[in-house]
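Sharing a structure with you now.
Note that this complex is displayed minus one protein chain, with the remaining chains in position.
Chains: A, B and C, in written order; residue numbering restarts at 1 for each.
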């Protein structure tokens, strides 16, 4: 028995999202990275090769995806974002320099938010409806700020497996939340950071982790919120993995593949709601 | 040949315990977590969703469980603890704010102990018989304190695989110990902490680890002391895993499923004792 | 084609060693551990339960083993070492308080060496022939010191897969080396340290790692030098694993199971030597 009703009696919703950090991911890890081209080259793979490999997959399976794009990425790799838009995918907000939100530095949080908005508008004419913070960071002001900037939805909390609506401090309605979990994040399973001696897993292992999570959410009627990165799932072996898990999900019946905006709009319209 | 005799000639005892840390687990990891709602949301999943998924499992298999609950959890999520009690499970003590015990700060240890006791009494009327310290921490005063506060048993040592009775410094009897090991702890196998690049394992892997430990303890006649967390084993894939391992254990013959209190009382009554 | 000739035309030699650190392993990890009984209880499992489970395995398979014992272990758990000796196993030296050797502190290195020697002599009358440093640490004085104290062999280097003889700084012969590698160390594969979020592996995984190393050394004619710990391989699941790998090696033809002293003596006598 499902916990949540989805449009057209779907059993569950699948949301394929891509955090398009490019080089900015590495600034967050190492402040001196801008002078280390080999470190940056890990992120540069994204706009150079990875993004097009991801677009190939989504096109082959005819699935609309949601790309959360830092302002620095759209400024430095505008053509890549234009390619994303040209194929009809959603473009959302993902900070400007991928700076992790720090509750002690509210000015920086606002700066990142507003620079990112400005860059998306200026470079590709996008006013984003969805916001995802870098590395799932947040402050006690984030949800209010997301609301104030007019976003329809946020995707950065881990306290549910179905969408819900945030309440603001004054008790009024805030943005819709599309929660995620690390278990469906390719960086948690496959980002290699040399200083941390990450364990490199097989595709079989990661496929199994993802299949188990999908199968459980399919049974519970939940939101399957994948977080991908062009610099990870656009690499050779991992791109094959992405095809494999998407193919598996495609074969199941009554799965709704949608962008974040489509899901949030269905929720806002009362077409996606708790079963009881 | 077994090392230990259990009631009704059981081959071994299985104790399903849940450390219901909720948000407090994350305060222990990051002192600024109270201003980071996305960090806290990992713990908030427990009282919001996870606990009910665990209760579903225990109800379906008709197994009584033991919940060790910090005072802050019972204060902030009283309804969840009431649901636990309503289904007949045991509620024990697990600190107040999940502060790790520090031998250099005895006042804090006592404060955590007494605030936790007061909260359990005030919010749900429980006087707990079992104590488990946060993250298996301890000081050289802990066992005496557990004794002084009148607990029947402690569950936080790793020096045995069957129950035993602590000796106090003056040579007299202290509380009964129900020892555990990380191998049967879902946080050791499945808690994802982004800063530590934890390896995300498959259900097959974790099932196998748990099955191997159960099988060995079944052969030795030991205590199978599982430590679960609503925010971990209440998540989609891991909840399926819990069903799978409980189902496996249920299929074995002569397994005694009991709460910590039931086991400690059997030990105290001489109905659970070393074989020789 | 093998690289090394072993007595009786054996294909390879297997040396089962146990570092009997007990509580002292945890002092090395955390200087305040002496006031944290739950931390220490991980090590206390060794002399209380683990050692007897290891002895059961060696007895069942009729294999002589080598136990490297810190002075503090023999002082605090004399009965356990007596049990080891009673079954005919070798007892060697493993420091006194398991202090990691620091090249900057030569006085401490000598103190650990001499206190350990004194404790072994005083408590169980043993003058050890083999030395293994805690955690494979060393200084530029260690080999000379091992020589000066009259040891037949050292087991702490990783630069070969067959025995060899150390040269001292003055060019004369030093002790024989029985090299090891982490791949055959149960602590590298199965010691859980909560602060480090170690990955808990399955028995199948560890068995496979060990089988692969054994198979390769069997083909090359090398020394299979297992490092076990009572607090690890004496635990339930891991003890089954130990039985499984020993059983596998037992089934192979022409494997020489021997203690460190037996191997070093064969080397000294010219009965174990490079093939060319």
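In this text, contacts are C-beta pairs under 8 Å (C-beta built on N, C-alpha and C of every residue); 3 or more make two chains touch, one makes a residue touch a chain.
Model, not experiment: these values are computed from the prediction.
Interchain touches from the omitted chain, evaluated on the whole complex, reach A, C. The hidden chain makes contact, of the residues A:127, A:168 or A:200, with A:200. The chain that is not drawn here is touched, among residues C:30, C:82, C:111 or C:160, by C:160.
Residue-level contact of subunit A with the missing chain is found at 32, 35-39, 41-42, 44-45, 48-49, 192, 194, 197, 199-204, 235-237, 239-241. Interface residues of subunit C with the unshown chain, by the touch rule above, are 103-104, 133, 135-140, 142-143, 156-161, 179, 181-183, 188-189, 193, 196, 198-199, 201, 205, 208-209, 212-213, 215-217, 219-220, 222.
As a working rule, only the chains that are shown with their structure count from here on.
In terms of inter-chain touching, the protein chains here are arranged end to end in an open line. Of all residue numbers that take part in the contact between subunit B and subunit C, under half occur on both sides, making this a different-residue interface.
Chain closest to the overall centre, judged by the mean of its C-alpha atoms against the mean of all protein C-alpha atoms: B.
Inter-chain spacing, taken between the CA centroids of subunit B and subunit C, is 35 Å. The set of subunit C residues that touch two or more partner chains comprises 199.
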